[in-house]
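Heads up: the structure comes next, in structure tokens.
Of the protein chains in this complex, one is absent; all others appear in place.
Moving on to chain A:
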Amino acid sequence: MGLMDALSGWLRQVIAVILLASLIDLILPNRTMQRYVRLVAGLFILMTVATPIMHWLKGDFGGKLAAGLQSVERSPGDAERELAMIEEEGAKLRDSHLAQAEKLVAARLESEIRGEVEQEGRRSVRKVDVKLARERDGALKVAQVVVELELADPEAGTGGGTQKVPVRDIEAIADVDIEIRAGSIGSADRDLPVSGRESGDRAAAAREDRVDRETRTRIAALVASRFGIAADIVVVKLPATAAERN
């Protein structure tokens, strides 16, 4: 059946090409061109008739013929334009590869820093953001590392993070937050009467501040030493209240 199908397809092609050639012969404007057009049409018919032999001799003669016909159509100007287009496409591809690599590097670095801070710094990390910059020679460089820490009790920053006792203190500090703003606004007028509880709150706030600063420096130093990043481009952000004061 396969042979019969191939044969009928071939016959159909031959008939179609002959019809096409006769139609084109009919359309032609005058006799001067007729001989030339007949030559080309005859070559086409010959090609179609010989298609099975050509397929038998070598696989892809159709592709070769198409390439040849297209190359005849192209003028040198076209070739230049095409080259420019190909080059542009290559540049675009290269850029996208670089961007992808950059993203990959940033993601790897972020996960490593997160792991390191969580393991060594004993603070849980909300988010690590690594910003990369490209130097003039094309090499990648870390421009900034932002480490956002999760909210944690102040003692957990310096001591063991598993202490349960200071949870009570957090409730007390929650009150203090309001007082801190009042204190920071009114920091100029120290002579205002301050109740004993307020002064205790202020001391707690100062202690918290110190702890925060310590945590920040500690984590920045950790990241800087582990990953060989300059410490001044490592930004450690503590949870909201501390970050505002920053």
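Note that in this section a contact is a pair of C-beta atoms (placed from the backbone, for glycine too) under 8 Å apart; a residue touches a chain by one contact, two chains touch by 3 or more; residues count from 1.
Keep this in mind: contacts and distances are computed from a predicted model.
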Among "Stage III sporulation protein AD", "ABC transmembrane type-1 domain-containing protein", "Sugar ABC transporter permease" or "Cytochrome bc1 complex Rieske iron-sulfur subunit", UniProt-listed name of the chain not shown: "Stage III sporulation protein AD"
Among A:66, A:79, A:133 or A:151, residue touching the chain not depicted: A:66
Hidden partner chain, residues of chain A it touches: 9, 12-13, 15-17, 19-21, 23-24, 27-30, 32-33, 36-37, 39-41, 43-44, 46-48, 50, 53-54, 57-58, 61-62, 64-66, 68-69, 71-72
